[in-house]
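Only one protein chain is missing; all other protein chains are in place.
Chain naming follows the written order as A, B, C and D, and within any one chain the residues start at number 1.
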Amino acid sequence: MAGSLKADFSRRFPGGPVVGAALELPLDPPRVTVLFGPSGCGKTTVLRCLAGLERPDEGEIRFGAQCWFEAAAGISLPAQRRGIGFVFQDYALFPHLDVAANVGFGLGGMPAGEQRRRVAAMLDRLGLAGMAARRPRELSGGQQQRVALARALVREPRLLLLDEPLSALDAVLRDALRDELRGLLLQAGIPTVVVTHDRNEALVLGRVLQSGPVIEVFNRPASARVAGIVGVETRQPGRVVAIHEGLAEVEVGTARLHAVAGPGIPRDVLVCLRGEDVILQREPGPASSVRNRLAARVIGIQPAVPLTRIELDAGFPLFAWVTRPACEELGLAPGEEVTALFKASAVHLLPHEGAPAASQR
Amino acid sequence: MAGSLKADFSRRFPGGPVVGAALELPLDPPRVTVLFGPSGCGKTTVLRCLAGLERPDEGEIRFGAQCWFEAAAGISLPAQRRGIGFVFQDYALFPHLDVAANVGFGLGGMPAGEQRRRVAAMLDRLGLAGMAARRPRELSGGQQQRVALARALVREPRLLLLDEPLSALDAVLRDALRDELRGLLLQAGIPTVVVTHDRNEALVLGRVLQSGPVIEVFNRPASARVAGIVGVETRQPGRVVAIHEGLAEVEVGTARLHAVAGPGIPRDVLVCLRGEDVILQREPGPASSVRNRLAARVIGIQPAVPLTRIELDAGFPLFAWVTRPACEELGLAPGEEVTALFKASAVHLLPHEGAPAASQR
Amino acid sequence: ARAGEITVAAAANLKYAVDELVAAFRVERPDVEVKVTYGASGNFFAQLSQRAPFDLFLSADAVYPARLVEAGLALDDAMFRYATGRLALWIPPGSTLPVGSLGLAALRDPRVRRIAIANPRHAPYGVAAIEALTAAGLREELSGRLVLGENVGQAAQFVQSRAADAGFIALSLAVSPPLAGGTHYVVPAELHAPLEQAGVIPQRARDPAAALAFRDFLLGEHGRAILSRFGYGP
Amino acid sequence: MDWQAIRLSVELAAATTAVLLALGLPLAYWLARTRWRGRAIVEAIVALPIVLPPTVLGFYVLVALGPASPVGAAWERLFGQGLVFTFEGLLIASVLYSLPFAVQPFAAAFATLDRRLEEAAWCLGVGRLATFFKVCLPLAWPGVLTGIVLSFAHTLGEFGVVLMIGGNIPGETRTVSIAIYDEVQALDYAAAGRTSAILLAFSFAVLLATYALQRRFVQAWPVR
Partner (left out) sequence: MDWQAIRLSVELAAATTAVLLALGLPLAYWLARTRWRGRAIVEAIVALPIVLPPTVLGFYVLVALGPASPVGAAWERLFGQGLVFTFEGLLIASVLYSLPFAVQPFAAAFATLDRRLEEAAWCLGVGRLATFFKVCLPLAWPGVLTGIVLSFAHTLGEFGVVLMIGGNIPGETRTVSIAIYDEVQALDYAAAGRTSAILLAFSFAVLLATYALQRRFVQAWPVR
């Protein structure tokens, strides 16, 4: 399949927000694209518009050479003919059909034997063997979610839309299914758009919308908003005081940082830094390739899995993630003095538009 | 409130599994208890039995001095009179009522003004201000989940049952709400049982069922099953070859490990080790307090957030989580030789009952 | 094979008389099959106006047939009188109302709380009942006790079920087997206008010859004898 | 124009509908929720009254409620007045005859309710009765409205049972449907047409208002 899925549309809810989307996803090779965004920002709405369940007020959607939607021309291909698979946020299983019939629902044209074979294989694959004869209401939440997934996958659609496909699953099963899902998608060669809140899911499954490969987005969020969403803990307004040789010197609170500066950096910036890029030491230690080396005081310690979150005062609020053994070895405790190290390349500068970034949500 | 919530019951589904529970939660001081378990193991069923929505076939439930359920005596206090708050896995909002009416639904006996004030305060607290007049179908999945939470919290119940209360929320909001929720629960002094798949949620919110404080469970899972659930990456069968001075020597694959040994350790054990307790170095380095020091070869590298997962061959499959900068500094790549360090106290030994632990789910 | 088959639309009060007429006719003309439909004359009129497939219409009065003739829906533009009905006051078995001795005046008895009549708005026997009560000087006094049936049959049912204590019905009904157990008083003919019953052969009759044959049998000696046995006057 | 008859009909229809709501809603809710195996028998019995022609049903009811019957006799002892040929008698007969038109749609609506919404209400400390009124009834509204409309409209038009039990007494038991019937029988088509037109116009106005207003409710339904 050549070409790309191009969508550029907006949907107004009377008395509600306007949801807009502009995206272009190459179909060849098929990729998994991740839609990331805070609760209520319109992710489900975008999927529904792509599926043909919701009609945008403006814009167009094309899938390769085929026009799926064009507001100006009044074109809208019905959902049935878009050849998609959709996993709904709350599953939408058919309550009157058993699991096998739910999964086989979209295989109408196929010989019965082939149908049965495929359904059984898919149930097996998703750990649902033995539940073929149950009704949805006799399944747990996670089992229901897997049935919904099976129902969409078994048809081998030409575009897969997944709204939080793994949210109801426990960690182990989610890890297993995430890999399974990636395998299935790669194998079947199905371009996919996934809505997820789980950063690991986003990373394993595909690239984040509108911003290139996943790692890129996490490191270099395009806006303060995205920075917040992908979980960049430290977001502080700063002022660029000098730039030379591609390195900016930035004043943040009472501290000075070095950061790799892209072209056209304004004076007022938002300094973004991920907690796991910060290394803590007891002593300042010898000089090295690490550019930023700040004296800091431990303010708070919050144990979490797999890392402990350390809140620091380094002239500005700074967060670091450290492993538990490191935390113990360093004897970290509130009030202790440490040195925080991080590379200039780990600091990401965003234009700052006045509003404090922390309240951007 | 004195006493404890004591429950010991089982529920048989005709044609389905038997769900059993035996738990005792102290009510004073109020605690948050986390129910952890793989999809379909019966977490929702346990909550429903506690709520009085499902009738166990056997056993009893007592809340302090009050008997909620006793199979033998045919006693079952109706849900209305248990004074609980329940957040359903799929919200169960009233579709015909707006958000304010949904949240105020349980405040019947209260003067209208007081009711309004409480609802408004709760909506504000959960980031739902301005949506009071919307109907549930005009909300996103995450917004719906928060309304369900508000509806249960606003009544200040004497026991709160939460079925995956934050699963539909994005990372930032989840972090914020998790803290908010903990604050609310501590402040209101409401004993709570939470079902969650999110390990961080479990850690922040409370202690894991039946096993003492949270950290304890994560470090020292009581069974191979729990180990799998809480995400102990390395689980390998081993054989204890020697024990002295509380330290066991264990043969795993072709390697030998040291582990802190509790009393009554059998010969055949399951060796459990968390990835973030493993430190990687290029050179063996000087001797230190670290007991285990194994030569290993990098097999695979999977970037994730906030850590990168390293798969190693150390004579047995071993997993480690390292920060991205460390990964870069060490120049880790498949085939590279490294040294893996971990303390004897980080290795957890479980009795091994024959079946390979990895397939225990 | 039968020479003919006719469907007769007959007023409900004729039920027992016509059943016997048909049986007698069959002996005389075994080649003609006669089916009878009983019902409200008003309904038959409406249906005949829409060319219902009836071959003979025996109305409970003379008005409906006249209207059909007027509308040009009757064969030969002719209607025929076949009987004169008699009004009877009927009380159920076990009732001790002295209708035999007091006649209509027995209705003054306070035990008579409900008197059933056919609806005078459209049923000829209802009109006659009102006329009789008026003539007897009882109308003012008794009008509050009247209940109206759709026809005399329903008036009889009211009494039979004891919901009403007495009822004005057709004499033909009062002497019919189901009601024979009760007591009846034949209202003197002078107290009401004659209850002329007439019929027509609809213009669209499918078998006018057979219909004419049945009409002639009805109007003939044998027919009149049967009718008079069921309480119809000439 | 027989305004009395029209008023009586509307009163009878309203009273019948009210009684059917009071009796039918609990019965329907029970039918929809019970797991008792004999449920189908009750459901079948509820539907039976409409299988008989109304006049015939009316006749049997007449016999059953008449002064000779135990019920009628007891009533007369209690209230000093018979049951038949009174408004109360009409009401009983109408309720009996319209029962299926109310109970069946009610029960169908309750059967498709999402039980978890009820459970959610219980967990909020709201009693079963209050839950019924605040959750079940609004959610089953389209079906409940159907039952109300069918009962009300059908009672307006009902004629056979009402004639039999009521005795067509002007101002007491002559409903508008009997009045129209009488006019048609008397070949007074003009009067019948006028009365019918008024009845139809009135009914249309009531129905239209009902359906237009219920749109507000209905919008709540399709749980997105």
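In the analysis below, a contact is a pair of C-beta atoms (placed from the backbone, for glycine too) under 8 Å apart; a residue touches a chain by one contact, two chains touch by 3 or more.
Since the structure is predicted, the reported quantities are computational estimates derived from the model, not experimental observations.
Engineer: Among the chains you can see, which ones touch the chain that has been omitted?
Structural biologist: A, C, D
Engineer: One chain is left out of this view; which of C:12, C:147, C:170 or C:227 touches it in the full complex?
Structural biologist: C:12
Engineer: Considering the complete complex, identify which of D:22, D:71 or D:200 is in touch with the unshown chain.
Structural biologist: D:200
Engineer: Thinking of the whole complex, not just what is shown, which of C:132, C:179, C:201 or C:227 touches the missing chain?
Structural biologist: C:179
Engineer: Among A:118, A:151, A:235 or A:258, which one touches the chain that has been omitted from the display?
Structural biologist: If we include the chain that is not displayed, A:151 is the one touching it.
Engineer: Spell out, residue by residue, where the missing chain touches subunit D.
Structural biologist: 32, 39-41, 43-45, 47-48, 50-57, 59-60, 100-101, 104-105, 107-109, 111-116, 139-140, 142-143, 145-146, 149-150, 153-154, 156-160, 177-178, 180-181, 184, 192, 196, 199-200, 203-204, 207-208, 210-212, 215, 218, 221-224
Engineer: I need the residue numbers on subunit C that touch the omitted chain, in ascending order.
Structural biologist: 7, 9, 12, 15-16, 35, 37-39, 43, 46-47, 49-54, 151, 153-154, 156-157, 160, 173, 176, 178-179
Engineer: Touching residues of subunit A against the unshown chain: what are they?
Structural biologist: Answer for subunit A: residues 51-53, 78-81, 83-86, 88, 90, 92-97, 105-106, 108, 135-138, 151-152, 155 touch the chain left out.
Methods note: only the chains that are shown with their structure count from here on.
Engineer: On a C-alpha centroid basis, what's the spacing between subunit C and subunit D, in Å?
Structural biologist: 36
Engineer: What residues in subunit C touch two or more of the other chains?
Structural biologist: Within subunit C, no residue touches at least two other chains.
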